[in-house]
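Sending over a structure as structure tokens; questions will come in a sec.
All protein chains but one are shown at their positions in the complex.
The block that comes next holds chain A.
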């Protein structure tokens, strides 16, 4: 049951026929994992906690740097040098005491993945490199957890949702041989590009929690220079070393 206070607090969400009281209860009971708590992750965490998500696990081993401040809006000068996940957890907990926020203040690796609660309803990939993104994808495919993966750099934004056994996975899109010329710390970006990406990612995560139709099976791309949006079909690559193996195992059972 929703309390009177919560009914008022979330009334604009509950008013949506796609949400309603039942949907708000789903949001309140949801447990989500956010990997990377920089530009995308801090904003996504803020939106989801404000929307009433009951439990959030934040992963990040990085500390706040001066060059983060133009786009990582929760951080201020006095946070420089502090761990990002801990800082975001402190600030959001002060504002939204009801949410259970857990923190892993370590750099992401396979070991860190063991700490992910397997009851999580959705994993939200906000990290800054292909290697980590592929490991997170592999974990989600193996554990059959939905993955919302959004990335942004310069004026490019890419968004996809992996739903177990429905769609192609992140590795189908970006196999091992894909490399970027630069890493995140040397690529330019404007704050609002990150804001658009994070807002979309939070929306995709809420849709996943609510069980609404999602964008799995599509790759969305936004070009912030020409303001072009397009969706491409993202099919499962039958030779994908990550999701095709899972499929074969299922077929043989």
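By our rule, contacts are C-beta pairs under 8 Å (C-beta built on N, C-alpha and C of every residue); 3 or more make two chains touch, one makes a residue touch a chain; residues count from 1.
The rule we apply is simple: contacts and distances are computed from a predicted model.
Engineer: Can you pick, from "Fe-S cluster assembly ATPase SufC", "Molybdopterin-binding protein", "Acyl-CoA dehydrogenase" or "Sulfur carrier protein ThiS", the UniProt protein name of the chain not displayed?
Structural biologist: The record names the chain that does not appear here as "Sulfur carrier protein ThiS".
Engineer: For a quick check of understanding: of A:14, A:113 or A:219, which residue touches the chain that isn't displayed?
Structural biologist: Only one of A:14, A:113 or A:219 touches the chain omitted from view, namely A:219.
Engineer: Out of A:40, A:141 or A:243, which residue would touch the omitted chain in the full complex?
Structural biologist: A:40
Engineer: Considering the entire assembly, which residues of chain A contact the chain that has been omitted?
Structural biologist: Counting only chain A, the missing chain is touched by 36, 38-41, 125-130, 133, 150-154, 156-158, 168, 172-175, 177-181, 184, 187, 189, 219, 221, 223, 228, 230, 232-235, 237, 239-240.
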